[in-house]
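Just one protein chain is left out here, and the rest sit where they should.
For reference, chains read A and B in written order, and residue numbers begin at 1 within each chain.
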Amino acid sequence: MSAFTQLRLDGVSRRFGGQAALSELDLTIEAGEFIALLGPSGCGKSTALNCLAGLLPLTEGSIWQDERRIDTLPPERRGFGMVFQSYALFPHMTVRANIAFGLRMRRLPKEETRRRTAEAVRLVRLEDHVDKLPGQLSGGQQQRVAIARAVVFEPSLVLMDEPLSNLDAKLRLEMRTEIRRLHQSLGLTTVYVTHDQEEALSLADRLVVLREGRVQQIGSPRELHTRPANWHVADFMGYRNLWRGRVEQSEGARATVEASGLRLLGEVVGGLQTGADVMVAVRPEDIRVDGPGETRNAMSATVEVVEYQGRELAAEARTDTGLLLHLRTEQRIAPGDQVKLAVDPQRLLVYQADAQTQPKRLADAPGATR
Amino acid sequence: MSGAGPGRPLAHWQHRLAERGVDRQLWLLVPALVFVIALFLYPFFYGLTLSFQPTTGGPFSDYARFFSDSYERGTIWITLRIALPAALLNVLAAVPIAYRMRGRFRGKRLVTTLLVVPITLGTVLTAQGLLNFLGPTGWFNRILLASNLVDEPVRLTHNYWGVFFSLVITGFPFAFLLVLSYLSGIDPTLERAAATLGADWRRRFTRITLPLLMPGLATTFCLTFVLAFSVFPSAVLVGNPAGETRVISLAAYQAAYEQYDYPYASAIAMIMGFVELVIIAVVLAARSRFYTGSTGGKG
Partner (left out) sequence: MATTTQAPPARPPATSTDRRRRIAARPAAWIVWGVVIFFFLNLLGVVASVLVSSFGQRWFDTWLPDGYTTSWYARAWDEFALLSVIVVTLEVSVLVVGLSLLIGVPAAYALARRSFPGKRLIFLVFLLPILMPPITYGIPLATVLYKFGLAGHMSGVVLANLVPSVPFVILTMTPFIEQIDPRIESAARMCGAGLRTVFLRVLTPLLVPGILASAILVLVRTVGMFELTFLTAGPDSQTLVVALYYSMSASGIRAQQSVDAMAVIYTSMMLVLLVVALRYVNPTQLVARVKDEPEH
């Protein structure tokens, strides 16, 4: 297949009846990369993938494979492989015929088709099931057929559209490792769409976070995890504590913020105007309980709800000033306990608030754990 | 951003058309469209214009001719007098029977299969059978005579009743199967929910099932009525085509194939279509007053 060194999306936009599903996506994919498109449902990540696949026409922009423009090519002539969320296996063909389909379409010699199909079957460990129909397989097995079918013809790019979302939790973890293993051993270039930040962080070399059709941030898992570019990304990356506040003073990368009667010191991400409304973002696991002698960002609070989560407890506590906090701790605490809490200023991120938006996902919405 | 490609080109024109849903796949529609235009729309409008070009007189004279002649005009009334009661009876009789049979029971498939038989046989064969069966020496009259219910054979063929029975025999199974499938589309747990709230079967039926079924009944009535309205072979064969069952389709046929007056035949066909559409429009307007959304069942 036509391998490339670089695939470039140039201002790719897609509107549905005037509604922008994807706006001006610029992205360069290097050969061998594993890229995750991440965002909540409706953020445009699947639209982006389908545009890349050729299953959806672009409204604006272009897609370049090295120096060749490919956005006008029909999907079958782009030479990409794709794994669908619903697997989309051909129900009337056996596992073997499903996997061999792509090779048949390329009119490879019979012998080679047979050899490469068998190889792919071995790769996804389905040797005992080759003559079954997809309907006779379990969800995980169907998923493996779908992956084998997409990689067997050595596509220059593999697209995966939430491939694990129909599997149960245990299988999901297994398949995650499997996908990463295939990516490395076959030297694939992969674009992977998911709404699960943990999945994206663990799989990808680079993440693209989308929100309302726009790119919010592109970066490595570590960058995304520690330094979300804005509070929306922070929200999505598991910063469950998002508080509104006002800047009291700022010097360099540090700022003191007043939020619900608390004075908090934190790291500014992305610049601020003085006196501006800000959003303060803290991960639950970055709130420490009973930090001895900790004076910076100290708060006292009453524990309200405790959930047992294995080694840790997830808890909600309310400060004396009325602010609701989400925290995770290994200490034994119980509802009604008075606790002293503290946050390391390096872990307390301060963002410019956008003028109109309130934090949409309410920090105290029950069951919003990710 | 590096590379030799142009900066921000507009999307390809194919993309822009495709975004509105117009692309190569729409060619698949073309044969069917050509077909429906050539063989349905064109003949229809041809007939419409033809009906305004009578062999003698002004553009409306064929219509005037139809309405001024009571023998011709009466065909509308004759047709309605046969079709409306037949359609109504078929639908109304189908409701309680389908209501009772909506569950699963042994032989359901057999019953529905048997019911398809008269539909597939069609009106011509039914007419032949009715002539034999309901005729003065047929089995039906023999049974009546033998059981002393009547003194002399009842006349049931070559009159209104022959046509009416033929419409019931073909129309009732049709209505029944439709009503049955509408009924099984209503989630049975709705009635169970009503029962837990204290409704007896009568109120469960009138308050829950019937309102949800009404749109389906209206549709069934329309389809049954269309079948009955175009009654033609049985009106000739088991009816009295010169008198009380001279239906409008027969008048149209005679104009076209006995008098070879195509403009007049077209005019009658147009009147026929118009009368039928008026009835259907009334029923559908009534239908729109009912809840027509999902009824919770499958499908």
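FYI, a contact is a pair of C-beta atoms (placed from the backbone, for glycine too) under 8 Å apart; a residue touches a chain by one contact, two chains touch by 3 or more.
Here the structure is a predicted model, which means the values were calculated and not measured.
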item: Contacting the left-out chain in the complete assembly, out of B:80, B:180 or B:194; value: B:180
item: Selected from B:52, B:160, B:262 or B:290 as touching the chain missing from the view; value: B:262
item: Residue of A:31, A:88, A:171 or A:218 in touch with the missing chain, whole complex considered; value: A:88
item: Sites on chain A contacted by the missing partner chain, in the whole complex; value: 53-55, 74-77, 79-82, 84-86, 88-92, 101-102, 105-106, 146, 149-150, 153, 159
item: Chain B, residues in touch with the chain not shown (by the definition above); value: 20-22, 24-26, 28-29, 31-33, 35-36, 39-44, 46-48, 50, 93, 96-97, 100-101, 104, 109, 111-130, 132-133, 137-140, 142, 169, 172-174, 177-178, 180-182, 184-185, 188, 222-223, 226-227, 229-230, 232-233, 236-237, 249, 252-253, 256-257, 262, 265-266, 268-269, 272-273, 276, 280, 297-299
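Throughout what follows, only the chains that are shown with their structure count from here on.
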item: Centroid distance [mean C-alpha coordinates] between chain B and chain A, Å; value: 56
